[in-house]
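For this view, one protein chain was removed and the others were kept in their places.
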Amino acid sequence: MLEEILKQVALGEMSAEEAKEQLATFENLGFAKVDHHRKKRQGSPEVIFGEGKTSTQIIDISRAMITKKEDILVTRVNKEKVEEIRRELPEFQYHEIANLLFMKNTKDTVSSKGYIAIVCAGTSDLAVAEEAALTAEAYGIEVRRFYDVGVAGIHRLFAHIDEIRQATVSVVIAGMEGALPSVVGGLVSHPIIAVPTSVGYGANFQGLSALLTMLNSCASGISVVNIDNGFGGAYNAVLIHRLANNSK
Amino acid sequence: MLEEILKQVALGEMSAEEAKEQLATFENLGFAKVDHHRKKRQGSPEVIFGEGKTSTQIIDISRAMITKKEDILVTRVNKEKVEEIRRELPEFQYHEIANLLFMKNTKDTVSSKGYIAIVCAGTSDLAVAEEAALTAEAYGIEVRRFYDVGVAGIHRLFAHIDEIRQATVSVVIAGMEGALPSVVGGLVSHPIIAVPTSVGYGANFQGLSALLTMLNSCASGISVVNIDNGFGGAYNAVLIHRLANNSK
Amino acid sequence: MLEEILKQVALGEMSAEEAKEQLATFENLGFAKVDHHRKKRQGSPEVIFGEGKTSTQIIDISRAMITKKEDILVTRVNKEKVEEIRRELPEFQYHEIANLLFMKNTKDTVSSKGYIAIVCAGTSDLAVAEEAALTAEAYGIEVRRFYDVGVAGIHRLFAHIDEIRQATVSVVIAGMEGALPSVVGGLVSHPIIAVPTSVGYGANFQGLSALLTMLNSCASGISVVNIDNGFGGAYNAVLIHRLANNSK
Amino acid sequence: MLEEILKQVALGEMSAEEAKEQLATFENLGFAKVDHHRKKRQGSPEVIFGEGKTSTQIIDISRAMITKKEDILVTRVNKEKVEEIRRELPEFQYHEIANLLFMKNTKDTVSSKGYIAIVCAGTSDLAVAEEAALTAEAYGIEVRRFYDVGVAGIHRLFAHIDEIRQATVSVVIAGMEGALPSVVGGLVSHPIIAVPTSVGYGANFQGLSALLTMLNSCASGISVVNIDNGFGGAYNAVLIHRLANNSK
Amino acid sequence: MLEEILKQVALGEMSAEEAKEQLATFENLGFAKVDHHRKKRQGSPEVIFGEGKTSTQIIDISRAMITKKEDILVTRVNKEKVEEIRRELPEFQYHEIANLLFMKNTKDTVSSKGYIAIVCAGTSDLAVAEEAALTAEAYGIEVRRFYDVGVAGIHRLFAHIDEIRQATVSVVIAGMEGALPSVVGGLVSHPIIAVPTSVGYGANFQGLSALLTMLNSCASGISVVNIDNGFGGAYNAVLIHRLANNSK
Amino acid sequence: MLEEILKQVALGEMSAEEAKEQLATFENLGFAKVDHHRKKRQGSPEVIFGEGKTSTQIIDISRAMITKKEDILVTRVNKEKVEEIRRELPEFQYHEIANLLFMKNTKDTVSSKGYIAIVCAGTSDLAVAEEAALTAEAYGIEVRRFYDVGVAGIHRLFAHIDEIRQATVSVVIAGMEGALPSVVGGLVSHPIIAVPTSVGYGANFQGLSALLTMLNSCASGISVVNIDNGFGGAYNAVLIHRLANNSK
Amino acid sequence: MLEEILKQVALGEMSAEEAKEQLATFENLGFAKVDHHRKKRQGSPEVIFGEGKTSTQIIDISRAMITKKEDILVTRVNKEKVEEIRRELPEFQYHEIANLLFMKNTKDTVSSKGYIAIVCAGTSDLAVAEEAALTAEAYGIEVRRFYDVGVAGIHRLFAHIDEIRQATVSVVIAGMEGALPSVVGGLVSHPIIAVPTSVGYGANFQGLSALLTMLNSCASGISVVNIDNGFGGAYNAVLIHRLANNSK
Partner (left out) sequence: MLEEILKQVALGEMSAEEAKEQLATFENLGFAKVDHHRKKRQGSPEVIFGEGKTSTQIIDISRAMITKKEDILVTRVNKEKVEEIRRELPEFQYHEIANLLFMKNTKDTVSSKGYIAIVCAGTSDLAVAEEAALTAEAYGIEVRRFYDVGVAGIHRLFAHIDEIRQATVSVVIAGMEGALPSVVGGLVSHPIIAVPTSVGYGANFQGLSALLTMLNSCASGISVVNIDNGFGGAYNAVLIHRLANNSK
């Protein structure tokens, strides 16, 4: 950012006044520098990773963004924080199963062709799957959910495979042995973002087993994000979906 | 595949004769079932993972594919195998640095808009970077190489950042601490496929360090493939690039 | 063994003379105590684990068993050892792909109903698969091989699933992500012995990935043996197959 | 399943009407697809893995199964959930030590010959041992319990070894160093399913030590399931026991 | 210490009386030997590592030091302990965010040239960053804080890089992927002490990911302390800063 | 045990009556087989590992032993259990810091020459150190405690080294980096039992760091027990001390 | 670098011509961008990490640096590479024990006060110790070597402790249990850079044991670099030593 501004100064495309103003947008909240340029640079509303932040910190960051009229997505907030935050900012919509808050401050209605498939192995993976699904919807993209289609009863997957095939991109979520992305990967021709979950016990080692399975998949076209990172899985899918819609 | 054929049989859209013929395409080579349907299903030539296969096995599989007039990409072949294979099949082009063989049997010249950026941290990551670059080129897509732009001398990266930004998708390859994808991820707005390499020593643990770094990246829009998996990184990028070109 | 003999002594069912003789069967070869009782106790010929033993040790142990007219199976022998051993004991049959020696000294022809299915994900897993198949055959049981039916091209598996279903028990072998046993486990109703292999690279960690996948399988009816332990997988299957034949 | 139905359609062995009806059995509960075919396919009542499911989810799934007159086994339910579930479904029997609920809805009384031995190293492994024992009993099979016969006082094991030997199959459960299956494996000739438990501390690493011990056992005829997976251990034993009874 | 005193005795440079007195300074508090020599030997006030010590133990150790007029720094104390300790010793200043108590008993005002830079990746790393900053200040050294300048938005770092460059030494703190020290290391020419934090989730493995990243940094001039060890990071920086001020 | 009795039966040295009686000593408490032979076989009172046992189980086992007039040591009991147990068995002495109960039912006063040194690195290791010290005292052996003599202030260790040298055997306990046994091992000539503790944080990994340090010690004469296993460390020392006293 | 140049352009302190020239210094060698600015930015000659680079690559990079009259240090070169390189560039001095090449092209004779102590546990750590010592000497700084002073014979360390104490900074190298830095850290008051080595076997896990020990050291003032990273240890010490000499 900085060097681009300076380049424009050097080339006479930007005045010193303008440069100064642009640089002033780093509002110093004391503990976090909210980056209002980011939306343009990365094409998305600000996302607040709620874990490890206090309610007060989340409220302060949110207020700075409301002023700038940006959509806000807060992930990984537990019930207690939600209550404290919504007392101050009741405009936030709460999605309990996904531990997620969303507030729409823009009037953007991105109309895109096609949909993202959210495919999920077991009932126990719902929290991560919903974090992914709601994230993609927050970015204005249609989502279709295919839940409980794990490999141990593979006929359930086949009942839906044609609809999954027609998605632009799939986010495939699985805990325990994490084999679902490999199987889906052998049946579709679009990119798959695999999300391992920490669901399981014993030699699952908090999701390590599913993570390794996905990284070692012998099906091509699969890439992986961190354990339980439903948001990250969806965010990658959103970027790809936009490319497919030429709406970069 | 199987169940689709049967569905058509059930719906009377396919005769028993045709179905029989289609199913006959699983040629039984004794040790491997070459899948000639795959190209259509996945939109790509057959790729042979050379590691763990003998020269004879690679030659036999290749011949079956030559008959069907398919492009062939063989990854992870060492020099000895290459010599034995090319004695029989001299049409194979050998790319030494990437341990890769390629043979063009189609006349397909996919003309796509835009390019894939292959970004690489250090000189020592060249083998993996070239495996990625040559794979993408084998799929008929333009590639631009940005090598030796690691984070320890970040000004080198900045010298090229604008050109990287204009790619459809980046494959970012790094060993040692593996921080490059995080930095690139904060500067571009397209999807990034991160490839950790086993380059390094000591607490690097054969690429584990770089792998964990990439999975934990605090930049969004990054997904990860297996350690040293240059092919996989490129294959994901190819799928995304095609989506961006509406050439699904 | 010991205490059973003593019990019989106590109960007067065995004379001191007999007991002495029975106990004399522990021939002391200086470095290994060959157990001629084991066949009866465990219902099988002696198996020599070749790794870590010298050719001379293997020859000496074999000779002790030949005297007792027992079948001999030697696993994990490399080419050099094989040559040295067969120079002395040319009766040994060598199976190169499985690194295995077998010598038939009994006239036993166990005729059992049914067969064991050996199911294998990729061409690269052949060594382990053949170790399993030849082991089961050494025990006189029919084996059917289903090779290269990995999950990335799941229709290949479906082409054979009915024949796999009719086996008494399956030994399912897979490297890389190791997802095959989960998929097979969801489609058959007999017990599955899963054998992870060290085939793969990077985050495969010499078979750890496949091992964890199999232990965490969400399909029931799957139990697991050590990485690359084709013999062990088959041995378990043999015990189960015999139970099914009432030939305990 | 799907493709079998279709095959029959193709062969004229099943009418479109029948096929439709069969496929209608996937009742969509919104969050989980209860599979009523499974009993036939796998020869067992539905098992609900309670961990990670809410009481409400368990109740809803159970009700769907009650309608179909199936036996129901719920594993890994804590006290709170049990109270909530039994308030709605008091027909569930609760086994506290094993954290397990069972409801008999069929009149099946499988009468099988022989018994399964549940062998257990220490008092602290009781929860897992009982999960295994009650699972096998839920499948209508006789169980004999051999508890607290760990290797540190091996004479206790010998006092029972003859009775263990006469079982069809043993489930051997051990925490800490997990050596018990190796010792039992050297003394019996039937298959052993080994279940590591997370009992222990320090370098036990939540059951990893026992798991590795069992996978590396130098006794043959031992296969392993996940840490603390009493259900899985028993389920494998049930499949084997049925084979031995020709009641597949 | 001991042998130095004895050397002086041997050389007649110290009388037996003096030696006796010096050795008497090991006051035996029953559970811990407070070392009043340490300040001189290591040039610093006593630091009490609060974790694993009871309030009573901390109070007793503190009192022994107050008598000797030493500054006291207590790290890693939770709120409950703080209340109990301050009831007895209200002179302690409490820094909540850093879980730290400090009491000034000397009149030392170390006046040093220059400052230490405390650089921090995310809002979630504040606790460790403040532990570091307050530790350095307790040693009388000026600190400048550069918080929330993580690599995902690298322009934020550039806005401050000149001021960071002019520090004597930097303590760079980062969780998640831990890439910040590598980037800073490529831009400054003074020593960097890197502190990984346990902030993150999934494949972060409680800070292991950040730790490995830092150890494998391809930038030179970076050394690493234990995960979450803000005190240790600062203490190393203090020693270096003093050297730069010739105040050894 | 069993086979010895039988041997005597076989040799006519024991009547069937006596054998029966001897074998009757395995009282079946339903959940645990208390072994009254063990004291003679292993020369020690029964030790109950309290973790994972309920108060009721501990009480029942204890009562069986009281009847046989044996000393009882219960390790790893938390406060709640202690209260419940002492309500029933107030004769138990409680050592809070070591989480240990002891009851003397014999009049044995083993008078041995010499003492065991319990050497301990930091205040935070006290719980494990006291578990060791009290265990050895329960076996009637003199113990000398050398606490807080960690390697970071090595002069403290030297102040006591002569007294440590004169012990028969040392139990050396250390957390964090676990270097103390190596240093002591270079200064004494008797055997050292090293006990790693889980004290520390971050890259300590719950004692793994200290454990590895001790196993890799370059000083000879050091052997290691499990993390936090104060009892085990002391028990080994007791066996060695007895040998030194010819009281085997 | 880039943005600083641009800043000067913006401020009119640098002409476009000059900027162009400065930016031209990134000579594109095809595979690596040699950074001639680095010396000024980081105050040191270029260091070539030899591992993973071919002789030809090393020669080409070296030649580019010779032109610029820079000192060159090549680390981690094996004998074969050394011969090939010196055939072309005989000016390189080879230090066999440290696997290191050095060429002096400047006339710089940095004269600094004081020395760096290189302290080393065992004979087997010599390679890493010499890599460290020669690196520091290449930077023109006096080095004193204290080899074979491991903790198992701690009196050897004491014989030299006073001379170690008077160094500006110590680089302490140790394999096996890695306890030496902790002991030295308790005896000196200057900063210590700890270098774990991969010397050892078994539970050493290629240096992991020593690495963890050093990270968990309870002595303050110790920071750690990667396993076997003698260069990195020395480089950190050089930066600190320069600060102490005000020669930043």
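By written order: A, B, C, D, E, F and G. Residues from 1 in each chain.
Please note the rule applied: a contact is a pair of C-beta atoms (placed from the backbone, for glycine too) under 8 Å apart; a residue touches a chain by one contact, two chains touch by 3 or more.
Keep in mind it's a predicted model, so treat the numbers as computed, not measured.
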Report task. Using the touch definition up top, pick the residue from C:168, C:198, C:220 or C:236 that touches the left-out chain. Result -> C:198
Query raised in the report: Which residue, D:48, D:73, D:193 or D:215, contacts the hidden chain when the whole complex is considered?
Result: D:215
Requested in this report: Decide which residue listed in C:72, C:100 or C:211 touches the omitted chain of the complex.
Outcome: C:211
Report task. Sort through D:114, D:140 or D:153 and give me the one touching the missing partner chain. Result -> D:153
Query raised in the report: Which positions on subunit C touch the chain that was left off?
Result: 1-3, 23, 26, 31-33, 35, 38, 49, 51-53, 57, 196, 198, 206-208, 211, 226-229
**Report entry** Hidden partner interface residues of subunit G, rising order
**Finding:** 123-124, 126, 147-149, 153, 155-156, 158-159, 199, 201-204
Report summary line: Listed in rising order, the subunit F residues that touch the chain left out are 3, 41-44, 47, 158, 168-169, 187, 189-191, 193, 211, 215-216, 220-227, 231-233, 235-236, 239-240, 243-244, 246, 248
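Here, only the chains that are shown with their structure count from here on.
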Requested in this report: Report the inter-chain centroid distance for subunit B and subunit C in whole angstrom, where each centroid is the mean of the CA atoms.
Outcome: 38
Query - Interchain centroid distance [CA atoms averaged], subunit D/subunit G, Å - result: 59
Query raised in the report: For subunit G, which residues are shared contacts with two or more other chains?
Result: 2-3, 208, 211, 215-216, 220, 226-227
